[in-house]
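Complex shown without one protein chain; remaining protein chains in place.
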Amino acid sequence: MMEFKKKVSEMISLWIGEEVAVEWRIDIKGVMTGWCRLQEGTLILPAAEAVACLEGRLSMITAYLSEQAKLKGVREISFHFDLNGTTLTLSIELPLEGARIPSLTHIFRNADWNEREFMELYDIQVVGHPDPRRLFLDKSIDPAAFERLIPYSTFSNGANSKALWEKVMAQNNHTGKEIP
Amino acid sequence: MSTSVIKLGPHQLALEEPMYFRVEVDGEIVVGLDVLAGYVHRGMEHLVMKRNFYQNITLLERLCSLCSNSHPSTFCTAVEEVAGIRIPARAEYLRAIADEIKRISSHLFNCAIIAHIIGQTALFKTVMEIREIMQDTKESIYGNRMDLAANCIGGVRYDLTPESAAYLGKQMERMKGPLDELYRTYATDQAIRTRTEGLGILSKPDAVNYAVVGPVARASGIVYDVRKKNPYGAYDRLRFEVATEQGGDVRARAMVRLREAREAVSLIEQCLADMPPGAIYADTLPEIPAGETIAKSEAPRGELIYYLKTDGTDMPVRLKWRVPSYMNWDALQVMLKGHSVADIPLIVNSIDPCISCTDR
Partner (left out) sequence: MEALPENDPIPPVRLYRINAGSCNGCDVELATTASVARFDVERWGCRYSESPADADIVLITGPLTVRVRDKVLRLYGEVSEPKVTVAVGVCPISGGVFRDSYAVVGPIDRYLPVDINVPGCPPHPRALGAGIAKAATLWRERCGYTQPSPELASPGNYDGDAVAPTGLRGKMRFNAAACVGCRMCEHVCAGGAIRFDETDTGLHFTLWHNSCAFCGLCSHYCPTKALSVTDEWQMSHLQEDKYRLVEQGVVSFVPCTDCGSILLPVAPELLRVAYRETSREIERLKTLCPECRQKQSIGGIRR
């Protein structure tokens, strides 16, 4: 296991040209996960090459925007790879505005849908994606749905639920409107 | 080459769910494919950020009814990992039972559809009737034929009494004969073999390249099963073979599923035999601290992965998951190429695609 851990950090360090530290966690079943934050967004490209050399596979890509990160003026993306049962998560930070990242599609084919998906949900541009069309979102939905739609949907949905409940309460005994 | 493009919808594809294909054909032969998704996109990854952890248990169970138990159980595992909760041993077995019951039903549904597409109506009905034994079992133990409501944070919310355990054991006994018989039929029946053998081949190198998972990967010779590679819950104590085939065709994928259904019966029996007595859930209302984690499981269609990020409140900052079907669509490019348009439904259904899972 020591050897495996060493191999992984050495390979990534070699490809990105600087020392990286991977934090390893082991759960009660002995399943290992690795966590590593890269210093710069563009480093994901050489890091992905390193994972490919380790015969890893891309499992999933998670883009997210936490309040905490927003305060720092950044957004994050985590790339989850599978190394024969061990999940390695490489995270990067990108600016809130004008975030751009290189496509991994030429290294991992299945990056295609993952990238198309976070492009439509967040304000992130993928450079070099072969087919950057929308994937799941209807044309009528605003781009970067998760960033722009949150306030809008709270408003619209509240309205939907509220209208239904008004009808329910109007047709049944307890109107709940007795408070002056 | 003079090619044209045809558009196929759920009816032509023999799918229960709306998914559309733009297929490039040269005469009757498929040369290219574009999958048009999103018709079942319900914005679920957005919804889960607006709901608390408890609500998300039920919401996630409605992601897809065919693998409905895999989602809440994997999500709960992620929450438990962040909160440092160790669930009782009994709960681990009860989760495994729920997952394996769902696996059998799911695999049988796919086998039924395959028979339906081939035009074997009698076999289709037979498989659906066999599946009813599982449906009755789910209903009697969990109260619903599709959504089991088995999980809660910290464990499970159902228990097996000696009587219900005996009932489950009896139902599993009832499944053995029919499952063996089905395996034989799908393996040897001449009409089925003619239609499925050599059809929609995905070679092992292609399977690796397209990063497919689950029965699709195992039918192409990739020995990968999360229950073995990444044990969770009770699986580190359960004995089973990873079902693998080398053919990489429609037939091999059906064979993998039927073997897994048979193996699942044995897993449930092991659980019934080995399950210790005791509590079924840990703390009822745990604090969920800030943290991040990964949880994985082997859903009926393959590797399921959840990423959870929390900030100490009772709603996730981010909950992201990738379903097995998501990985397998792309490989249809390889499987369909060179086959006739008439074979599209059979090949598509051989990856047992789930659209509600894919679109979320």
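Going in written order, the chains are labelled A and B, and every chain counts its residues from 1.
FYI, a residue touches a chain if its C-beta (ideal position, glycine included) is under 8 Å from a C-beta of that chain, and two chains touch if they have at least 3 such contacts.
Here the structure is a predicted model, which means the values were calculated and not measured.
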One chain isn't displayed here. Which of the visible ones does it touch?
A, B
Residue among B:G43, B:P88 or B:P231 touching the omitted chain:
B:G43
Considering the whole complex, which of B:S65, B:T196, B:T293 or B:T310 touches the chain not shown?
B:S65
Quick one: say which of B:C76, B:I305 or B:C354 touches the chain that got left out.
B:C354
For chain B, which positions touch the chain that isn't shown here?
10-11, 16-18, 38-44, 46-47, 50-52, 54-59, 61-66, 68, 109, 112, 124-125, 128-129, 132, 135, 139-147, 149, 152, 157, 284, 354-356
Tell me, which residues in chain A touch the chain that this view leaves out?
136-138, 140-141, 145, 149, 152-153, 156-157, 160-161, 164-165, 167-179
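Here is the rule we go by: only the chains that are shown with their structure count from here on.
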For chain A and chain B, what's the span in angstrom between their mean Cα positions?
23
For chain A, which residues count as touching chain B in their complex?
27-31, 33, 57-60, 62, 64, 66-68, 78, 80, 82, 84-85, 87, 89, 108-110, 112-114, 121, 134-138, 145-146, 149-150, 153-154
Residues of chain B touching chain A in their complex?
37-38, 41, 43, 45-46, 50, 81, 86, 208-211, 229-232, 236, 293-294, 296, 303, 305, 307, 309, 311, 317-318, 320-322, 326-327, 329-330, 359-360
